[in-house]
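Note that one protein chain of the assembly has been removed; the remaining protein chains are unaltered in position.
After this line comes subunit A, so read on.
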Amino acid sequence: MAAPMELRCWGGGWGLPSVHPESLTVMAYAKFSGAPLAVNTINNSWRAPKGDVPVLISEDIVISQPAKILNFLRKQQYNADYELSAKQGADTLAYIALVEEKLLPSLLHTFWVDAENYCSVTKPWFASRIAFPLNLYLPGKMSREALNRILLTRGGPPFYSLTEVEAQIYRDAKECLNLLSKRLGTSQFFFGDTPTTLDAFVFGFLAPIYKVCFPRVHLQEHLKQLPNLCRFCDDILTCYFRLTASGHSPTGQDTADANLQKLTQLVNKESNLIEKMDDNLRKSPQHPPRRLKTLKLAAGGEESSPLNRLSP
């Protein structure tokens, strides 16, 4: 590859590399298949997100939807499904369709439509990452689009009010989670020991439900009752996404350690100097003896685990 591919997507929080399900799916797939991706999270700059997010930019090609991005990566020989049989490939498509039909509406609802969740968590989070004045408009638009999608695909008779639709989509989501849990069983990933496209999609949809802390969380509670799905998410996070809440790779942690050591040495030197000065002062007759407190090294707040940094 001449230039590394760049992925623009929403950033992370609560221990996740991204809180947006589709961005998370693409990131997970890239990790599974070993594709070198430079992840640029959307932050408070004027390059506002236009159209779909996530977006993959490779040389001059711009690709926007997760399915198309995954296809592109496969064509570039980054294929996580290499060892799957034809039937397993078919199963992948079927389960992805199941997750999109049954789980996505309630995910959208939890993030964007439920009033308490939206106002206290989603809107501030997204607004803080979009530049003014778009941050006043864009979260609202995303919320309206989510509601629209839910109503158009699931609303209509015999449901005549939003609460009935909500009840149905949460029922469907819980059933879907149960089905996924049964399918996963006790194995580490959906098709044995290596993660594939299906694992990327399921992780992308489950992890935000699992990790993001909302005031209204009944879907999360249901998910926590399915320990194999929770273990699945945690495994992927620890194996493939070590310390990514701030985008640091393991080498980042080493440099942080090195910095910490240097700082410790400096402070120790300072404290030695101060002790020497103190001795000199004591030996000098004019001043009464004083004891200077030795400087203790406090663990730097910024070097603490980034995983805790954004915890609410």
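Simple rule for what comes next: contacts are C-beta pairs under 8 Å (C-beta built on N, C-alpha and C of every residue); 3 or more make two chains touch, one makes a residue touch a chain; residues count from 1.
Here, contacts and distances are computed from a predicted model.
Chemist: UniProt name of the unshown chain, from "Metaxin-2", "Hamartin isoform X2", "Phospholipid-transporting ATPase" or "Acyl carrier protein"?
Modeler: When "Metaxin-2", "Hamartin isoform X2", "Phospholipid-transporting ATPase" or "Acyl carrier protein" are compared with UniProt, the left-out chain turns out to be "Metaxin-2".
Chemist: Among A:10, A:78 or A:95, choose the residue that contacts the chain missing from this document, as touch is defined above.
Modeler: A:95
Chemist: Out of A:40, A:65 or A:271, which residue would touch the omitted chain in the full complex?
Modeler: Candidates A:40, A:65 or A:271; residue touching the omitted chain: A:65.
Chemist: Could I get the residues of subunit A that touch the absent chain, sorted low to high?
Modeler: Here the touching residues of subunit A are 65, 86-87, 89-91, 93-95, 97-98, 100-102, 145, 148-149, 152-153, 156-158, 179-180, 182-183, 185.
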